[in-house]
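Notes follow the structure.
Taken from a larger complex, these chains appear in their original positions, while the remainder are omitted.
To keep things simple, chains are lettered A and B as they appear, and every chain counts its residues starting from 1.
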Amino acid sequence: MMDLTAQLPGLNLKNPIMPASGCFGFGREYSEFYDLSKLGAIMMKAATGEERLGNKTPRVAETPSGMLNAIGLQNPGVDKIIETEVPFLANYDISLIANIAGSTIKEYEKVASAFNETDKVHALELNISCPNVKEGGIQFGTDPSMAAEVTKVVKKASNLPVYVKLSPNVSDIIAMAKAVEEAGADGLSMINTLTGMQIHLPSKKPIIANKTGGLSGAAIKPVAIRMIYEVKQHVNIPIIGMGGINTADDVLEFLLAGASAVAIGTANFRNPFICTEIIEALPEVLSKYGFQSVQDAVGKGHDIE
Amino acid sequence: MLKKVDMQIRKTNVIALDTVEMVLKSTYISQTAVPGQFLHVNVPGHTLRRPISIADVNRETETITILFKTIGSGTKKLASYLPGMKVNALGPCGKGFPIDNEVPSNVLLIGGGIGVPPLYYLGKTLAKKNINMISVLGFQTAINVFYENAFSQFSDTHIVTNDGTYGEAGFVTAVLDKIGDYDRYYACGPLPMLQAITKELDHKSGYISLEERMGCGVGACFACVIPTDDHGGYKKICRDGPVFKAQEVCL
């Protein structure tokens, strides 16, 4: 039998598949389609210090092989999430990863320590790359020293392993990855969305009310693979890969590039069963290409030198 | 409960300019859908599904009818599909119009353009409860008009066209004071129409069905929110709607 398990700091996954943050809410809706315990883990929707109402609508637009979104971190705030959402997810036999966001370092700190006090969350995903909020967010994601600083603060505020989610909207992804690794990150999560825009011809305005939005879906997969491949050669912490995964073949491509586990975002919208279907298809794909386990494939797209 | 279903196309028909009527076979949807709910329709080659209202349900033949306007690449592709081919959808999505015992005995249906379809299934359902209905259906121009006869089966039907090429001229609001009395209205159509109606009829009980660009269609992505009146909250059109009390949301 194919060994699908993946071991990463804080995460003992029965398989390497998890829904990506923001594309799966807190699991309630998709729990009506299948038993969430089938998943390796869940990356929860971003939590901020207080409730956020997010951006004006329209918040999404379709693009060739992808989509734009500018939700704007709408969420009920970290306390409410811990009170009502975490207990629901704790019913399932899966690892829970809390995605934390903020406008200030203080806010990140607050959210991180709040999750630290529950014993139901297994890791934090530090979202320094959300392109859809006015303050904070993206600055942390494009400046290595700011990224390092917020990583340090969050590491201090919490005992949970911290996966820093990197933005692809940078000149030098390796510098970003190294900066947060040195600052104590236990892992990386990449990539977040590429900033994009679509203009609606009849109204002559950007379709997304926020004007710009984050590009996700198959269109960005080559950028994700490139960045993971490059970063893998320069850091020693594991990578959770994401960006355009739609098939088990795609998952293997991410593993070969250097991801130890993967997240699936946009593809859930077209097919609510995508995560479970990929989990089912993965053993055959791995064995077709000569692998005995998920672990076996990680990083194998690199020259052995 | 929301399911992912494959439905075979039984019939397609162009019933007005760029407007397609499609009959689909689905035991599950035909048995569970209520008026006002929608299907989140997969269009191969597209990242996002397309939300389309359920316009009619036939429990005997286990079929449902949708009506859609060909706008962009998704609906154009859907329009090219032939009987026998399959369409995948999530459904029935959202919450429909409330059809409880408290429906007053005189109601008004107001539909604008491609907002007309969900009102048809609603009207047919209310007709079985012997509710008296008036329908006001607005279209841009004569060649866009559809379902006038269908609505006439159960309601006193008024057609309005923006350019006056058929029925009354103007917007649906133009005829609202010329029609009989009613105690509740149900409306679906473009946002400006709904804004005008909810303002003009703010003394009446009313339900409106809203549109918004959607991601998941199931309530998970927060794409399709609408502000509600109670302290800055939001509701999700795909899950809490698409039908809302007229006073519940801020248009």
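We adopt the following convention: contacts are C-beta pairs under 8 Å (C-beta built on N, C-alpha and C of every residue); 3 or more make two chains touch, one makes a residue touch a chain.
Keep in mind it's a predicted model, so treat the numbers as computed, not measured.
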Whole assembly, copy number of each distinct chain | A x2, B x2
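Here is the rule we use: only the chains that are shown with their structure count from here on.
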Could you state the distance in Å from the CA-based centre of subunit A to that of subunit B?
-> 36
Interface residues, subunit B side, partner subunit A - complex = 1-2, 4, 42, 46-49, 74, 90, 212-227, 232, 234, 239
Subunit A residues within the subunit B interface of the complex = 22-25, 28-30, 32-33, 45, 53-54, 57-63, 65-67, 69, 71, 74, 207, 217-218, 266, 268-273
